[in-house]
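Removed from the display is one protein chain of the complex; every other protein chain stays in position.
This part shows subunit A:
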Amino acid sequence: VLQDDHKLSKEELEEKYTTSISKGLTSARAAEILARDGPNALTPPKSTPEIIKFLKQMVGGFSILLWVGALLCWIAFGIQLAQGVASAFDNLYLGVVLALVVILTGIFAYYQEAKSTNIMASFSKMIPQQALVIRDGEKKEVPAEQLVVGDIVEIKGGDRIPADIRLIFSQGCKVDNSSLTGESEPQSRSCDFTHENPLETKNIAFYSTTCLEGTATGMVINTGDHTIIGRIASLASGVGNEKTPIAIEIEHFVHIVAGVAVSIGVLFFIIAVSMKYKVLDSIIFLIGIIVANVPEGLLATVTVSLSLTAKRMAKKNCLVKNLEAVETLGSTSIICSDKTGTLTQNRMTVAHLWFDDQIYSADTSEEQTTQSFDQSSQSWATLSKIVTLCNRAEFKPGQENVPIMKRVVVGDASETALLKFAEVILGDVMGIRKRNRKLAEIPFNSTNKFQLSIHETEDPNDKRFLLVMKGAPERILERCSTIMINGEEQPLDRERAEAFQTAYMELGGLGERVLGFCHLYLPEDEFPDTYPFDTDSMNFPTSNLCFVGLLSMIDPPRSTVPDAVSKCRSAGIKVIMVTGDHPITAKAIAKSVGIISANSETVEDIAKRLNVPVEQVNKQDARAAVINGMELKDMTAEQLDEILINHSEIVFARTSPQQKLIIVEGCQRQDAVVAVTGDGVNDSPALKKADIGIAMGIAGSDAAKNAADMILLDDNFASIVTGVEEGRLIFDNLKKTIAYTLTKNIAELCPFLIYIIASIPLPIGTITILFIDLGTDIIPSVALAYEKAESDIMNRRPRHKKKDRLVNEQLAVYSYLQIGILQSIGAFLAYFTVYAEQGWLPNTLLGLRVNWEDDYYNDIEDSYGQEWTRYQRTYLQWSGYTAFFVSITIQQVADLIIRKTRRNSIFQQDLIHESPFFPFSRVQYWFVAMPYAILIWVYDEIRKLFIRQYPGSK
């Protein structure tokens, strides 16, 4: 709630803040207040200490499980060491390796997170360095941080406003509030109380906004965190960071895998103990089971895949700050888009002309070079002259080679639009102005609402002066008695006036800003060469002029936006426009970009068409809705929900930052994944609240960029569509990666289970498992992230946050119970082969474990009667590990091939070249599992065939 300082008179203000407008505060008093209120700076939010963030990474995901594993290892090591078991140190090393795995992946994740920057950093950057303040009756330069409430400060064009100030004196002061309110127009500032709402009144200038021109003196009424911007900043930092959908999915996945790992581990611990294994051995089995079950490399793989996609997106102008946000865009179901700058070009452009009783459209695309409307009429020649002359905007010098539309102009938005428009059609506007020398000028002001100038004509034979005028159409028309039709002056009768009204209403209805133009040739006899024009006394006619035409301007939509919006539509994404602009303008733009489609109507439209009161219209009939910020203010959450559900095409106009937040929350209540685009400081809370905040890279304020998860480098809405596509692709591909990774977990787990139950020598060691998980499997997993899209992913609905999971039952069952088992069998074949070829036939292996692992049994007989020492057996066991490992790797190649597509046959997809890494082993063992690799592939092809034949069955 803001105070009502804007309503108070100067005297009341002086009293309230015990200050003096002429002398300012005393230094002593200022120091006192500074001590009370604190410095005029935004307090940064309490940030979590880096060490805590780091530790969080160390215990997240699978880390806990692995820590438990490592701890058990060390316990086992301790016990075995005490017992003098020779192999005790294996457990120590395994524990160290597990800990290293956790720490390294933790560091990796921490490093990724540390990249996303602190939101408050940019707010603090906005603080002006010095302020000119009156204290003790003298002007002083003090650091803006030391400003206190009651200080009298002076500002001039180019300054940043050092605090929230109530203006006491102003001269032509204009401020740019765009970072605060989203309005791109410069706002004039005066000492007058003009609006109840402190945000709208003209006599308050806000902290961190910029003074564009003029000078002003004001009294500081709020400092630091109490300023409007400070409140928005605290609003933004108060909004908790939502978990990204992919983070939720990964958590879900971790839960599943951890659940499986722990339950199998505990189950087999119990089995092992009841099979009379020693508790210590059972613990070691437990470690093995955990390590086999946990895909150690997966989270790193996911991070790598995401960052690869992020890089790819960056090339397409989507800069992703938060890695997980890469996928979020893919699951987005609602985009709340800001209008200015995102959907539109953020520059006024002439859109329509009205002269000769006819409306012409102008080209509003970004790269206009010519205008194609009918320019033969004499009226146009006259109109163009007024447009050229009655204009104070100028190109900055030295831009001759720059395309017209990109040149920098000194002047306000409308005048810039007119200047560029004239330059495109006529060329060399500056030359024309030089030839028609300006003699006098009345600049635009809010009281007369017109601009006037008097020129010599370029025709040396015509000694008359030309008076040109432009301004609010109704005001211009009032001053006219004739109207130009086809170059002829005709009396302005009622019929003509009505035609004007119709055209004015029509253009206004398009949400365009309309300007009227008129002129008058001053009679030579009354106004001779030397006539002294005086703009103060207005010693020249300003009525009975000749009306020439209307020009309307709009901030036109970007040419790529309509296509992008329709792509979003077909991808099942609802696009909602949220803007601070006027409802009519908002609706017009919404219509022109397709956010409101051509044949949709709002409740108001229906009411108008049927000629019934708005209340009688069935709200269900209206697809579109335009909601004013004022209406939104009075709505309950339920009413907002109703609107969001019932209407598919929604525009919110005149919204405040808090309302944007409310809208985002409303969408999130519908289980939607919400993307918000914005550029101003005012957008930052909503950007933060959104599942994915998208800031504009060019026009965006630093605060918006900081609050956002993603930055559009080209400010182009169409880039979002690319982002959506990439996001969906990465989700599909991560699914493949996970399916690929989970499969081999069974092949890693089975050896332990069989080892416990059948007491065979251990087929694969824990370290070897880690080597697969963190070694050979990483590259293929990452390669899967490069897979191209299978079907047209932009033609299906966004995935449902709660129904379409990353890891679902089918995926887990298929990976674990079918392909995983197949793979295990293949690997076991290799294992039995290695042992058989060395003298241990399969039947001798069963039940061998206890003797096999007896460190003092150095003459165990194999199937041929040969006697083996302990170390010889261990060495053979390692050969077994290698064979098992190689088999898994070989079969993972088959797995990789089958996972490349989810539905299509591999023959329908191009194979990319893989080179998985093989360690040395007797070469033939690479091929032992080959039949199973082929079997895996054939089996999966059959499955895919069935899926394609009978889609949709469970």
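Just so it is clear, a residue touches a chain if its C-beta (ideal position, glycine included) is under 8 Å from a C-beta of that chain, and two chains touch if they have at least 3 such contacts; residues count from 1.
Here is the rule we go by: contacts and distances are computed from a predicted model.
*Asks:* Can you match the unshown chain of the complex to its UniProt protein name from these: "DNA excision repair protein ERCC-8", "Sodium/potassium-transporting ATPase subunit beta", "TATA-box binding protein like 2" or "Radial spoke head protein 6 homolog A isoform X2"?
*Replies:* Its record in UniProt gives the absent chain the protein name "Sodium/potassium-transporting ATPase subunit beta".
*Asks:* Specify the residue from the set A:G172, A:P541, A:G775 or A:P842 that touches the hidden chain.
*Replies:* A:P842
*Asks:* I'm checking contacts with the chain that's been left out. Which of A:Y111, A:Y786 or A:Y864 qualifies?
*Replies:* Reading the full complex, the residue touching the unseen chain is A:Y864.
*Asks:* Considering the whole complex rather than only what is displayed, give the residues of subunit A touching the chain that is not shown.
*Replies:* Against the left-out chain, subunit A lists 84, 817-818, 821-822, 825, 828-829, 832-833, 836-839, 841-842, 856-859, 861-872, 875-876, 879, 928, 931, 935, 954.
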